[in-house]
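Missing here is one protein chain; the remaining ones are kept as they sit in the complex.
The block that comes next holds chain A.
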Amino acid sequence: MHGRPRKAPKPEDEAAATAKAQKLRALQTQFFSFHHSKIYTKDAVELSAKLLEINPESYTAWNYRKLAVEHYLSQPDCNPDSVKSVLNDELGVVESALRQNFKSYGAWHHRKWVLSKGHSSIDHELRLLDKFQKADSRNFHAWNYRRFVSELMNRSEKDELKYTEDMIYTNFSNYSAWHNRSVLLSALLEKKAEGFLSKENVLPEEYEFIHQAIFTDPDDQSGWFYHLWLLDQTVTIDYPLLVSTWPAHGSDVFLVGDRCQIGSSSPFTTLFSDSGSFPIVLYFNQPVEGVSSSTVSIECGFNKSKDLLWEPLSVSNSQTAQVWVAHLKFPTSELDSSVEVSVGHTKEIVSRRGFQYNHPSTFSFKVHVQPVERDSSQVSVAENILWREENFNVYGEQAEESIPIVSFDRLCIKNGHESAASNWRIEALAKEIECFRELLLLMDCKIGKLTLARLLTAYDAMLFPFANKLVHSEEVLELYNDLMKLDPTHHRYYKDEYSSVLLQKMTSSKESLLQHCFRYKDSVSSAIGNTICLRLNNLSLSRTRALEKLLWVQMLDLSHNELQSIEGLEAMQLLSCLNLGNNKLRSLTALEPLRKLKSLRVLDISYNQIGDHSIDTTRYLCCSPLSHSVGRELNKDETVINDVTLNYWEAFYVFRDLNLYQLDIVGNTIADEKFKPVLVKIMPTLKRLDGELLD
């Protein structure tokens, strides 16, 4: 079935094909006339059978037969015996159609339909399947059907597991069999069947099994796919967990109503807010739904309103998101108060796969409000933020403040029983790492290197709460570097992984993070106040990941990287200044995450490739004026100008909700003379465009 070369058709084949087509056309014409006039006589039904035997792909004919069966079953004179014989006839037709083409979707579907009527014996089905699976053991239709039949027969999953094992022993390159194995194991684990009580018992044996395949033939894909599934099963914690928050547990938040320097407060936790509220961010280990004022309760002295509005931070407008935000109002009067946030004391926070959040956790922080006299004259002239080297001073070792990242780690380990349950995971990963190191000693193998990199990354992440550092990050970076050279075809993927690991490494400790922390100028009159700028520029990053430790960042420099996307950046709710200059962003729609950053005031997207490419590959992921969800939003906004929405839809869509003071967009194809007035129109708040003060 596999690896057969194609042969050019011979002249006599073509003649035969023409004859066949002619015959088929005649049959089809007649069939359609029966079908349209709803004739279900014996002759008519037989004609459809003849048609299907020649062309099993004729969906209409299958449908017609279903109608004919329904028609027959609705006759008053039909009795159980005749029903059975009618359905058996159907099975016969399917069988001969499958003999013609055993990969016919219509035929397999029809067979399922007949069997689900429940009148036919299913004993024959497994025998039939054996025949088809012998002819092609990787026929996924047959495997699908097998799952259907075994469910119908109530065949035990263990028997099926044994069957897949036999198939694997016959040929371990049969990914269909491996896949079926993963499906069956998942089901058995979910049921906690005997001998399949936990992953802890099952996965080590599976690892052992798949090693045999991988080591015997590392060039075969099937084994690696299954190994990837196992790795996922080992690493993935089914239950949702809170991994990070802002404000962090035990931190002090200094809120100022206006630009103001408060000498005593920490620059990491001083927040300038002109809206009278500050965000509370919950960062989970996976997308969840059900975060609301009933699942998250807040105790604080100053805001009696219990009904906080929790908003999912997802670009897809779904109600499932990994990061959630709510805005807590604070009074303008001086205040020192503590806030306690309790998450998940009721069971309604649920992961996509239906697992409940069942590790209720609480974090608390102190809020200090410093009311400041508003000086209106100074606000009107917004300061020009210049991302020049000389404007940044190393923050460096002088810092004695605690960066908020350190504290939330404590939150993670608090779930003691979770870490105990992970011991087997750590052991399993350690064993895998050893195993693949050995393989790589034997031979140079790309997928082996990739797997080792994935294993080490997962291992480091799992050990992080204990080791407090990513032990293998250098080695992983080395591996990805190697892979980029060895396998240029997948360069972008490796680059993304590299970026991810690099970011994880940099954010993993206070020391490494401080190396990237700078103070912007010495200005006391800055609109951004006493803020630290995190500079992750010139690192050739292609992805923004590992952001859960950067929730506190208000000023971020990502310039001179290779970013094509800023996915995930929406989690950084405190961001007020962002430099994305000199990257590889290709379209405005790539900026969609910015829409969620309500505090963003200063944005630099200069010298990207926006407008270079006539085809925007991220466009389809984004809302369009034609989609219903956006239509609603449009109606809200009566002042929309037609030519803007039509010609600069993306600009309108991305920038409309932003309150930018300053935007740099120079150096992009899209930023021509016509575009600038449009931007000014979309963003009335804009004071500076490409360094020029606007009127």
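Convention: contacts are C-beta pairs under 8 Å (C-beta built on N, C-alpha and C of every residue); 3 or more make two chains touch, one makes a residue touch a chain; residues count from 1.
As a convention for this text, contacts and distances are computed from a predicted model.
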**Choices "LYR motif-containing protein 5B", "Rab escort protein 1", "Sodium/hydrogen exchanger" or "Phenylalanine--tRNA ligase beta subunit" - which one is the UniProt name of the chain not shown** = "Rab escort protein 1"
**Complete:** Full-complex touch with the removed chain, picking from A:439, A:566 or A:610, is A:439
**Request:** From the listed residues A:172, A:395, A:480 or A:607, report the one that touches the chain absent from this view.
**Result:** A:172
**Asked** Out of A:213, A:429, A:556 or A:603, which is the one that touches the chain we can't see?
**Response** A:213
**Item:** Absent-chain interface as seen on chain A, which is shown
**Value:** 169-172, 211-213, 215-218, 435, 438-439, 442-443
